[in-house]
Each structure stands twice: as structure tokens, then as C-alpha cells.
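Here the structure comes first, spelled out in C-alpha cells, and everything after it is commentary.
Removed from the display is one protein chain of the complex; every other protein chain stays in position.
Chain lettering (A and B) follows the sequence in which the chains are written, and residue indices restart at 1 in each chain.
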Amino acid sequence: MPTGFPTRALAILLLILLPAPLVIVVGASFSPRALLEFPPPGFSWRWYLEFLSTPAWLTAFGVSAAIALASAVLTTLAALGAALALQDAPSRLRAAAETAILAPLLFPHAALGIGFLGWLILAEMNGTGWGILIAHLVLCAPFAYRPIAVSLAQIDRSLPEAATILGAGPGQTFWRITLPLLQPGIAASLLFGFIISFDEVTVSMFLVGPEVTTLPVTIYARLNDSADPVVAAISSILILLTAGLVLLMDRLVGLRIFVDVEEEGRRPAA
Amino acid sequence: MSGRRLLLFAPMGLLIAAFTLSVAGLLWSSLSHGGPALYAELLMDAGIQRVLWRTVWIAVVTTAISALLGYPLALFLARSPNRNLWLILVISPWLVSIVVRTFGWMVLLGNRGVINNALRNWGLLDAPIRMLFTPTAVLIGLVHVFLPFMVIAILSSLLMQDRKLEEAGRILGGTRWQTFTRVTLPLSMPGVIGGCSLVLLMATGAIVTPLLLGGLRDRMLGTQIYSEIFQIYNFDRATAMAVLLLVTALVLVAPLRLLEARIRHRLEGV
Partner (left out) sequence: MLPTPTSGRLLLDTVSRSFGALKAVDGVSLDIAPGEFVAFLGPSGCGKTTLLRIIAGFERADAGSLILDGRPLTGLPPNKRDVGLVFQNLALFPHLTVTENISFGLELRRESAPEIARKVEEAIALVALQGLERRRIQQLSGGQKQRVALARALVLHPSVLLLDEPLSALDLKLRRQLQQELKTLQRRTGATFVFVTHDQEEALSMADRVAVFNQGRLEQFGTPQALYGQPASRFVAEFVGDANIRDAAQLAPFGITLPPETLLVIRPEDCAIGAAADAAPVRREGTVDAIDFIGPHARLRLILDGLAEPWLALCSGSAAAGLEVGARSVLGFDPAGAATLKAGA
């Protein structure tokens, strides 16, 4: 299957089909009528205004954003600590710890949702933002750890040594050399964490409650009843937000990190 | 582990503990509340057997289609000079919430959806074709959701390859096709198998896409668990089914993981 015509044709078809449903959602969101139609019969901001004037939607958006922000920052700090702790660890210890960190990737999310629900009920944290946050932290941890560990491994070991021989103590070496060089990994970890938490639905749908729910779960609940253009409007906001973050990632780090992290991530688990 | 290292690792340790608690709690409660009798009851239930079988075949077919479509796309991306541009088209949909992507297919496939409307407007149809709420819709949705995972996994192993090996294959007299089947493809197998096990795992545990595109009749294990909890309120049965899901996923993925380990061992000697 060298990249001859059939391969290229199929690839380009897929590259059109992958974003197609999203383009249609965005298009349908501008419909002035109450029916989902594509192409939309006209243009209006009606459904966006409805989203902005419905407190329940705005609250769900706020909850999701807050949880996503907290997940991104906290998992990045945890991953940074773990990566530094494991950097010089004996290889067996390191392999064991990495398997544990990456383990949530190997479990079906439906089963994980039930697992979290079980002990969160006992801890009386089901249906709270804290319960959802804990689950999101666990789910984001592998995605935070991998880019930071990859970045750390890419730092030439002689650089901290060079800083030391030029007179830097361990703290100065960390702040002046290691941390600045980890920037791509940290940026990727923050963006990964935010996006994954903000979009998460499969596990969250087990953990939300009458008082606290996230935006994707609210969208899901609404879709179960009726698919109307207000959902399309909210979905469009999510799509644009995600696309914006992807472009930001491209600027800051380069999209190649998604690919590099993938290879690195499968290695220890293999 | 030294004290400093332990301290650095502690936050990640807490997340690992939260994950372990979920899995252990799941196993414990399914054994203590229902026990073997509940499992026996589940496995003898013809309805559950059908759900289990449907889960397996949908997951396997989703994985196979994703691999067959994903490989050419990954190959195209690996060879394209505009890779970064194309990657945006793969990664952006990948990171948009599953709910939103599934919603896009609802808009496309519904009885009054984009496809049926278009066909009717062109006079090709009198009555709409039923596409939504069929296993085919679930397959389309799942492939769309998981294809980017497969593409990234394969792409990463293609990019890891030394292009010189292909040149060596050609200079030794191989045609483009021979070089592909004897050099490129075997070397990228870890990526293909890694991508397959990831997709298989996630497809087995999918909830949102089968619920929204498959409706209530064609259930998968994940959707069954969800309705067991939120419609029938039978936590014990849901827990036992979650364990069943976990075991199914692991049984499906285990051979792939073994295969991947063996191939990696042969290729890299690790």
C-alpha cells in the first residue's frame, strides 16, 4: 500500500469525513427554526442567545470549566512530581510505577464509572463536584504524565550537570534549567488535561447528581429527549473551544507531541 | 525510595490509590453483594447473552474497520509534506467530546436528517431509510469516534521508522509493493496492534454512542449497565455487569497485548 492514488483518495475522503459531522453541527446551530436542518434555512443567533439565557446550561458550562481547569493544573503538578521522582529511579521501580499511572487507560470507562460510583457513594461524594473532579484527575493523569515524562527524557542529562559545575545548587538547577526545558511537556499536559476533563462524559454520567452536572452530560441528557438546535449551538461552542485549544497546542508545542507521546506511552505498557 | 522522591511522587500516588480503590471496590462489592449466584444468573440470562455477543462483535468489527481505514490514512499522513495541516483535521475531531460527535451523526442519519433529506430532495427516495437506531449507525459512530486513536497509534510507529530501511528495500530490488509488505508494514505492526487493542478496549466499554445511535433495543454491555443503574436502580446487577465488561475487555485485548509484546521483542530485543 504505497502512497499511490487509491491510498491518497481514501485518506482525503477520511480527512473530509472526520470533521464532517462537526461541520454539520455548527451549520445546523445557526438555523432560525426549531428543527435541526443542514444546510440551515437561514441564519440566526437565536439558539446561542437561548443558551446564554438559560441558567442551567450556563451553570453546567461553569462546572465543566472549573473542573477542567482544576484537573489540568492538579494533574500537571502530580505528573511533574511523579516524572521527577521516577527520573533516576531503578528501572524496575520506574516500570511498575508507570504501569500504575497508565493503568486507567486499560480499563473500560463504563466499568470505571461504576467503580468510582461505588466508593463515592460510601464517601457521600456522589453527585458532587468533588467526586467528578477526583474521577477526572484519575482519567487525566496518564495524559498529563506522558508528555512531561517524554519532555524530561529529552533533556540532555549533561545540562543539569553543566548548571551544577557553573555553581548552581539543586533548586537553582531545577528553576533555571529543568523547568524551562520542560515547558512543551507542561503546556501539553495542561491542554490535554483541560480538554479531556472538559469533554469527559462516559464516567461523569455515573457521578453527576441533581445539583451538579457537567456540560457534556447535560448535552447527553438533552439528546436523549430531543435533538434541538440549542444543543447544536452549545456543541458548536465546544467544537470551537476544542479547535482553538488544538491550534494553541500547535503553536506552543507542535502537534507532533500527540504522536510522540503515543509511541512513548505504549512502550512500558507493552 | 528516598524521602524526597516519595514526597514528589505522593500526589500521583493518591491518584493511583483513587483508581485502585475504584477497581478493588468494584470487584469486592460484586462478590460480596451478588456473589457467584448473581454471575451465574447473568450468564444464563438469554438477554444478557445477546448483549454480550453484540458487544463483542460490534467492538471487533469497529476495531477491524478502524484498522483498515486508519492504516492508509496514517501512511498518507506519514508521507505528506503538509502533515501538520492534516493532523489538525484528525486531532480536532478526536478531542471534541464524544457526545458532540455522536450528535453530529444523529443529525446526519436521522429520519429527517441530512442524508435522508438530501436523498428525498433529489427525488431518489419516497420514504426515509431507517439509519438511526440500527447497529450500522452504532458502527459508523464508533468508527468515527475511535479512528483518530488508531491513526495516531499507527502514525507514531510509521514515523519511528527509519526511512532508509525502505530505501534499502528498494535498492535491494524490491518493488514499491514488495517493500511495503516486507519492510514498512511489519515494522509498523506494533502501532497497528497497539491501536487495535486501544480501540477494542474503548469500543467494548462504549456507552454514549450506542445509547444515542443504537437506541434501546440494540444494547451493548455499557448501555445495559447504565440503564441497570439509572432506570432499574439495581446497583448489584450493574456492578456484576461492570465486572463482566472488565473481564470481556481484558479477554479480548489480552491476545493483542501478547502479540504486541512478542513483535516488539523481536524488533527491538526488549
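Methods note: a residue touches a chain if its C-beta (ideal position, glycine included) is under 8 Å from a C-beta of that chain, and two chains touch if they have at least 3 such contacts.
As the structure is a computational prediction, the values presented were derived from the model and not from experiment.
*Asks:* So there's a chain missing from this view; which of the remaining chains does it actually touch?
*Replies:* It touches the following shown chains in the full complex: A.
*Asks:* Based on the whole complex, identify which of A:Leu77, A:Ile121, A:Leu152 or A:Leu181 touches the chain you can't see.
*Replies:* Answering carefully, the residue with contact to the hidden chain is A:Leu181.
*Asks:* Tell me which of A:Ile16, A:Ala153, A:Leu166 or A:Leu247 is the one touching the absent chain.
*Replies:* Here the residue in touch with the unshown chain is A:Leu166.
*Asks:* Take the complete complex as the reference. Which residues in chain A touch the chain that isn't displayed?
*Replies:* Residues of chain A in contact with the hidden chain: 156, 158-159, 161-169, 172, 176-177, 180-181, 183.
Throughout what follows, only the chains that are shown with their structure count from here on.
*Asks:* Touching residues of chain B toward chain A in the complex: what are they?
*Replies:* These residues of chain B touch chain A: 1, 5-12, 14-16, 18-19, 21-23, 25-26, 29, 69, 71-73, 75-77, 79, 84, 86-93, 95-108, 110, 112-114, 117, 144, 147-148, 152-153, 155-157, 159-160, 176-177, 179-180, 185, 190-191, 194, 198, 201-202, 204-208, 211-212, 221-222, 225-226, 229, 238-239, 242-243, 245-246, 249, 253, 257, 260-261, 264.
*Asks:* Which residues of chain A touch chain B in their complex?
*Replies:* Chain A reaches chain B through residues 1-4, 6-8, 10-12, 14-15, 17-22, 24-25, 28, 35-38, 74-75, 77-79, 81-82, 84-86, 89, 93, 97, 100-101, 103-119, 134, 137-138, 141, 145, 195, 198-202, 205-206, 216, 219-220, 223-224, 227, 231-232, 235, 238-239, 242-243, 245-247, 250, 254-256, 258-260, 262-263, 266, 270.
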